[in-house]
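In this view, the complex is presented without one of its protein chains, the others remaining in place.
Order of writing sets the labels: A, B and C. Residues in every chain begin at 1.
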Amino acid sequence: MAINIDICSDLGEGFGRYKLANDDKMLDIVTSANLACGFHAGDPCTMKKMVELTFEKGIGVGAHPGFPDRVGFGRRNMDLSYEEIYTDVLYQIGALSGFLQAKGANLQHVIPHGQLGNMAQKNETYAEAIINAIYDFDPSLIVFVQPVTPCYLKTFAEKKEMKTATVIFADRAYNDDYSLVSRKIEGSVITDENVVVNRSLRMITKNKVTTITGKELTIKGDTLLLHGDTNGSMLLAKKIKETLIANGVNVAPLGKWL
Amino acid sequence: MAINIDICSDLGEGFGRYKLANDDKMLDIVTSANLACGFHAGDPCTMKKMVELTFEKGIGVGAHPGFPDRVGFGRRNMDLSYEEIYTDVLYQIGALSGFLQAKGANLQHVIPHGQLGNMAQKNETYAEAIINAIYDFDPSLIVFVQPVTPCYLKTFAEKKEMKTATVIFADRAYNDDYSLVSRKIEGSVITDENVVVNRSLRMITKNKVTTITGKELTIKGDTLLLHGDTNGSMLLAKKIKETLIANGVNVAPLGKWL
Amino acid sequence: MAINIDICSDLGEGFGRYKLANDDKMLDIVTSANLACGFHAGDPCTMKKMVELTFEKGIGVGAHPGFPDRVGFGRRNMDLSYEEIYTDVLYQIGALSGFLQAKGANLQHVIPHGQLGNMAQKNETYAEAIINAIYDFDPSLIVFVQPVTPCYLKTFAEKKEMKTATVIFADRAYNDDYSLVSRKIEGSVITDENVVVNRSLRMITKNKVTTITGKELTIKGDTLLLHGDTNGSMLLAKKIKETLIANGVNVAPLGKWL
Partner (left out) sequence: MAINIDICSDLGEGFGRYKLANDDKMLDIVTSANLACGFHAGDPCTMKKMVELTFEKGIGVGAHPGFPDRVGFGRRNMDLSYEEIYTDVLYQIGALSGFLQAKGANLQHVIPHGQLGNMAQKNETYAEAIINAIYDFDPSLIVFVQPVTPCYLKTFAEKKEMKTATVIFADRAYNDDYSLVSRKIEGSVITDENVVVNRSLRMITKNKVTTITGKELTIKGDTLLLHGDTNGSMLLAKKIKETLIANGVNVAPLGKWL
């Protein structure tokens, strides 16, 4: 039986006249798209365009809600209450779903963005608020989690018996506890393309990854997160996908096989 | 057979620490609520609270989308493209619907706010963009229109065979063409409470209204718009409702009888 | 020699159609005004109006910069860098000063708002960034500080040899370390009007205050912070001012005597 993997990317993160990633080109590579919903990035015109393109290409759509902090791109921590997080997430999921509903399509997953995503792993209040918002909207949605422990987002998703998908990173080094090595530390981002490609293939086909300390960890990912903000990253993304396919991996949207 | 009327009000127009109307008290009077969706007013916490209260009280919920201009409260004209209006409206309807969906409830109607609402009557591009956004989201939604001619919002709603509901005003004087007398003109707002009550009753039970020039017009309203921003307006709203009921009118949400 | 005291209040905290305090009436009581600068609250029209009124009435004007979080009214902590705090504060001071410059007037003081103000006391990075922004704009500006230890805002202001003014609160209970008793604890806000008036008078004329544990502290305030968000608070503010004057205290803007 073929191994399944989803390839996803954070897309639709422009705002008005501003653009970030090469959204159009990345949509030819990914099988799922994490779409910004207007708080940390994204605007209604961009959201509509991205939803239409994902629809045409059969790409799974995820909501990528963030903190209400556009100038900080949702990357600065904000001390919000349970109620504020619950409602900010529900508002953003609803807004994106409006565009999907207009196309007769459905949301596939939710992945909290930036600092909201980081807090979702380690803070119980944030995690519970996010899960309850997703669950109340649609309990069949897939929640993206990370393999670290604790990952409260996963804990609360499982309590509600919701589906989760584990995100793995192609070019980021892991610590021994499955957390990502901080970008401030040398070696946190793997730059050798061949290493990135082989490492991705090994994680997906062998379920193994070597940490920054040299330890071997078992890792089981459902979706591989790639970036498209530079031409180099896009070519690399393409190469990773081709290598996976050449090795018999079934690269397809999560919603089709999870 | 009893005459049916809906009573609605613009609610949930606070923002963060700011409040406008006595939302809680007005919810004991109205049968439908026009809820701000976060662009001209409203925020996720307020939207959730309002949706929960309308749910408890059996009140019909309408989306009240506005221009993306919070400091101007959506009252200043903005020159937007078809695409910008379509997506701004769809985004706002979707966001509000998220809160309804989380309660297992459905949206009843849409009424564009302020200057977006004014433009929806007289500008074909604005009207078509708004109607297409509503239709694409859910063709069974009721569109609030005014009895003026032309009212392009009505024209495009009818082209799509959507339900429309005519809004009538209790305390605003009409011109001979069914438009509202500008607030800059003396007599535009009727301040004598008894006149307002009797005028409302007459519009609803006799389908007649006297314009500012003294002309008699036939008027057939489906929903009576009331305000709750002062204690006086709230008491008046209560009195109007009681008078209608005492005269055998069936005051109930549009969704129940239209 | 008469004892001097300034009376200040947080004003101009409306936004667009929204109003908070009875700004106009409070301007007949205070001798200094802490004016919102557009980030947590305030908008250009409100700022101009407030500056004109303070100019007419001879009131000292302070900038009241806050976090870029309007929906949270600047009351939610945000994790910003030194550079972000420095530039957010400088931007806001400059914007308010534009309105003063247009009237031929000068800024008197700066008092950081809400959670930015709280952080300014206990976080060195925040305090240093705020002080450097104020100093670089105009080293003669007065910095409002609180009598707690540590108060890093005071530490950095003194390093730069800037003038500071100690804020005291009429109706808030103090802990033994001069910090304010948390609003979550009973007795944190003193509601008996006579107590508030006599306590204010005693702090100002005798430099003594009784803490929530009953301990006597020496306290030397330069400006008494009052609120104007309810009719009751406004009448109380008036009574406090009248009592101070009746007891020979010279109630005047800081800039005139500090």
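What we mean here is this: contacts are C-beta pairs under 8 Å (C-beta built on N, C-alpha and C of every residue); 3 or more make two chains touch, one makes a residue touch a chain.
All of these numbers come straight from a predicted model, not from anything done at the bench.
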Selected from C:87, C:106, C:166 or C:243 as touching the chain missing from the view: C:87
Touch criterion as defined above, residue of C:58, C:98, C:150 or C:232 at the omitted chain: C:98
Touch with the omitted chain, as defined above, among B:4, B:77, B:155 or B:250: B:77
Selected from A:23, A:43 or A:136 as touching the chain missing from the view: A:43
For chain A, the residues touching the chain missing from this view: 14-18, 20, 43, 70-73
Chain C, residues in touch with the chain not shown (by the definition above): 38, 43-45, 47-48, 83-84, 86-88, 90-99, 101-102, 133, 136-138
For chain B, residues in touch with the removed chain: 68-69, 71-72, 76-80, 84, 115
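Throughout what follows, only the chains that are shown with their structure count from here on.
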Chain A and chain B: spacing of chain centres that average the CA atoms, whole Å: 40
Multi-chain contact sites of chain C, meaning residues that touch two or more partners: 71-72
